[in-house]
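Note that this complex is displayed minus one protein chain, with the remaining chains in position.
Lettered A and B in written order, each chain numbered from 1.
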Amino acid sequence: MVDYISEIDQYLKRLFPITRSLTGQGNRESLQILQEILPLKILEYFSGQKVYDWTVPREWSIKDAHIKNSRGEKIVDFKKNNLAVVSYSTAIRQKMKFSEIIKHLHYLKDLPQAIPYRTSYYNNDWGFCLSFNDFKKYFSQDQEYEVFIDAGFKDGSLTIGELLIQGQNPQEYLISTYICHPSLANDNLSGAILTAFLGKELLKRKLNFSYRIIFVPETIGAITYCANNQEAMRKINAGFVITCVGGQGKFSYKQSYNPDCFLNKFIERIFQDNNIEFITYPFDINGSDERQFSSIGFRINTVSICKDKYYEYPYYHTSLDNLGFVSPQAINVSLNLYLDIIEQVDKIDNNFTFINTKPNCEAMLSNLGCYPVLGGRLNPNQNNKSKKTQRDIISWLLFLSDGKTCLADISSKIDISISDLYEVAIFLEKKGILKKVKYER
Amino acid sequence: MVDYISEIDQYLKRLFPITRSLTGQGNRESLQILQEILPLKILEYFSGQKVYDWTVPREWSIKDAHIKNSRGEKIVDFKKNNLAVVSYSTAIRQKMKFSEIIKHLHYLKDLPQAIPYRTSYYNNDWGFCLSFNDFKKYFSQDQEYEVFIDAGFKDGSLTIGELLIQGQNPQEYLISTYICHPSLANDNLSGAILTAFLGKELLKRKLNFSYRIIFVPETIGAITYCANNQEAMRKINAGFVITCVGGQGKFSYKQSYNPDCFLNKFIERIFQDNNIEFITYPFDINGSDERQFSSIGFRINTVSICKDKYYEYPYYHTSLDNLGFVSPQAINVSLNLYLDIIEQVDKIDNNFTFINTKPNCEAMLSNLGCYPVLGGRLNPNQNNKSKKTQRDIISWLLFLSDGKTCLADISSKIDISISDLYEVAIFLEKKGILKKVKYER
Partner (left out) sequence: MVDYISEIDQYLKRLFPITRSLTGQGNRESLQILQEILPLKILEYFSGQKVYDWTVPREWSIKDAHIKNSRGEKIVDFKKNNLAVVSYSTAIRQKMKFSEIIKHLHYLKDLPQAIPYRTSYYNNDWGFCLSFNDFKKYFSQDQEYEVFIDAGFKDGSLTIGELLIQGQNPQEYLISTYICHPSLANDNLSGAILTAFLGKELLKRKLNFSYRIIFVPETIGAITYCANNQEAMRKINAGFVITCVGGQGKFSYKQSYNPDCFLNKFIERIFQDNNIEFITYPFDINGSDERQFSSIGFRINTVSICKDKYYEYPYYHTSLDNLGFVSPQAINVSLNLYLDIIEQVDKIDNNFTFINTKPNCEAMLSNLGCYPVLGGRLNPNQNNKSKKTQRDIISWLLFLSDGKTCLADISSKIDISISDLYEVAIFLEKKGILKKVKYER
């Protein structure tokens, strides 16, 4: 178990206030801070580049924004909360009546103390977000308001952080997180910070597989990355989109598009092994960047472990998704879950499996020095129906290792963790009873 | 919703009294009346023709029949109810004792007021059917009776009504109903009338597929038709046997022999979409003409929507299955259900499916003019977990349209109706994002 609780706490506090968006200085600043944890390479993709059906947008910058009432008092102020301005708002300085400004105001009647988070990426427009309480307090029919947004667009670039970690096997797993949200803590500052520490830990380990870690603005960033790394992305084994990992509710995971993919099984087992109650969300076309990675052109099975999952908590996409909602402890637990799953994923090369070199009848296990020397005991399953003894695992593994069954399938068939199974398999391989063979799917 | 309630009511009253059987004048008369609704072609197949394992029977005609008691009173009378004589009875005029006549009497102890319906098509015999109440009242050990049946057989023909409706695609669906039952209202006068109005409606529409509508005497008529139209019948896509559609009980449907056939799914969806409770009867080898159409030589997936299904209501095959048991309203509802299902079936050519022309990442839906321009909203599934928004349907359809998945499968996978799905698919095809491709099963 790794413990980064205090560091996570510090990074949460440093990164939370920064104004991030699809593009811009806030994103670069955030990635620079994450580089303290992880040697990220910073990639810049120029505005205007065609990426499949999309275009890399112009870079947006905002210096200030507010609404003043007729007495000149700031009643909505970007400097107090960067959610106050609809992301990608155009510049404006104008007096206007209630009937006009109301079209540009966003609030939530059902959550009257929360400022909603809104964007207007692909529609030239502007807007302000405020709590319904403030709306009721400061706005009325007969008033006039002064609207001010000092923002601008320029040909710039979209910024992505990338780290390729080489393992023995050049085949890669994808780890993706998104960095386009401003002051929202669970969605997805928690994911970005977790990903950085996850990468830091992976760098310490001797890995069998390679890992492609990316920090992208959601949707357009993932699309831009796919378009610029198409061949590499098409060879990805499977992936993770790390998001919403620090909330107060239950753990959950969103399945990859193929529910039978081993990743889903691994995650369920790890929750079970850690006695963690969890919710299973089947794959849905609404979600995060698995929408891109799982699209027909790539079809990467991509999962997310969450606490609380986007869409599913009331503070989602509001100012109440703040540092009071997330905890560094929760993020640290999620980090350890991700490390567990990746350790399992890293162990098993699904291109190989094992074949029993002594296929006729049982091998004489006492030769291995691990068979109980005194036979005739009680039912080995009697006292712990659900748990297998080491001898059971050996026997099942030898029974099922016909060279046509992969370890992941054996693992779910006999209901034991991949880690335990893999250790036993390696033990038996050293003893010469199992032999690694190419696994033809 | 079509409304033929008053016409259905009139046809029920006109057609109910006619004495129909495997063959004969009653069948011709009934088809002539149905020709007022539908331009049926009348086909005659001569007695003696070999049709597979069977032979087209001689034509049966009956003028009168009764049993008199010793006082000369008619105690059973064909003229009062044409169920009184076993169909295909041979002629007889004879006095006989109770011990002899009893072998030829049919009644139902469990339903003492009902006259049962019996036939003796392939066994030279005669018989009378009467209520158990009448049996107890009029028959006793020591009496003598005079039996009279004025019936005859001649080399004639078996009569079938046929209408071929040509759609754009020459591939056909089969719609079959049976006309061999005399005064039985639900089984199957209801089905014959529904089929006529269904055909009338289909003639009004611009259809993609072609429809082969037939009115046959059950079993031998279906066999005769198959034998005389073997090549056409072997190419049928799928079929309907329309029977028992006007009763007082629950709706139900009998599945086709392959439970996974899309027809079964379509029907269940239409019941659900109409908030109709229904019973599912799995395919059974007992039943109506699906026994012939689904036989090894044809293997047509054939379904029936019923209200109440044959076998399952107590009045089945008795004089209580009369005009008091069925209602024109129920038949009209069934008609609309059949129209719904056929409209869906007609839309989808399962020989084609769609392929996403922009397979890499998501298409930019705002280009389509149908993507919400303001992002960052709440979970689109939040308020109606079971219903999909138009944007969801678009996204799923693009995600699943790999050219290897048919619309019927996509429809059940994402749990939306074929109609909705098809409309969206055509919209996306016009926008150039989907392209029709041949679907290889």
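As a working rule, a residue touches a chain if its C-beta (ideal position, glycine included) is under 8 Å from a C-beta of that chain, and two chains touch if they have at least 3 such contacts.
Computed from a predicted structure; not experimentally measured.
Student: Which of B:Asn237, B:Gln292 or B:Ser395 touches the chain that is not shown?
Tutor: In the complete complex, the chain left out is touched by residue B:Gln292.
Student: Which residue from B:Phe98, B:Tyr121 or B:Phe427 sits in contact with the chain not drawn here?
Tutor: B:Tyr121
Student: Can you tell me which of B:Ala227, B:Ile270, B:Ile305 or B:Ile393 touches the chain that was removed from the display?
Tutor: B:Ala227
Student: Among A:Gln10, A:Gln113, A:Asn367 or A:Gln390, exactly one should touch the missing chain; which is it?
Tutor: Checking the options A:Gln10, A:Gln113, A:Asn367 or A:Gln390, the one contacting the hidden chain is A:Asn367.
Student: Would you write out the residues of chain B that touch the absent chain, in ascending order?
Tutor: 52-54, 116-123, 125, 219, 222-223, 226-227, 230, 257, 284-286, 291-292, 294-298, 310-312, 316-317
Student: With the missing chain put back, which residues of chain A would touch it? List them for me.
Tutor: Counting over the whole complex, chain A touches the hidden chain at residues 356, 358-364, 366-367, 373-376, 378-382, 392, 395-396, 399, 401-402.
Assume only the chains that are shown with their structure count from here on.
Student: So how far apart, in whole Å, are chain A and chain B when each is placed at the average of its C-alpha atoms?
Tutor: Taking the mean C-alpha position of each chain, the two centres sit 54 Å apart.
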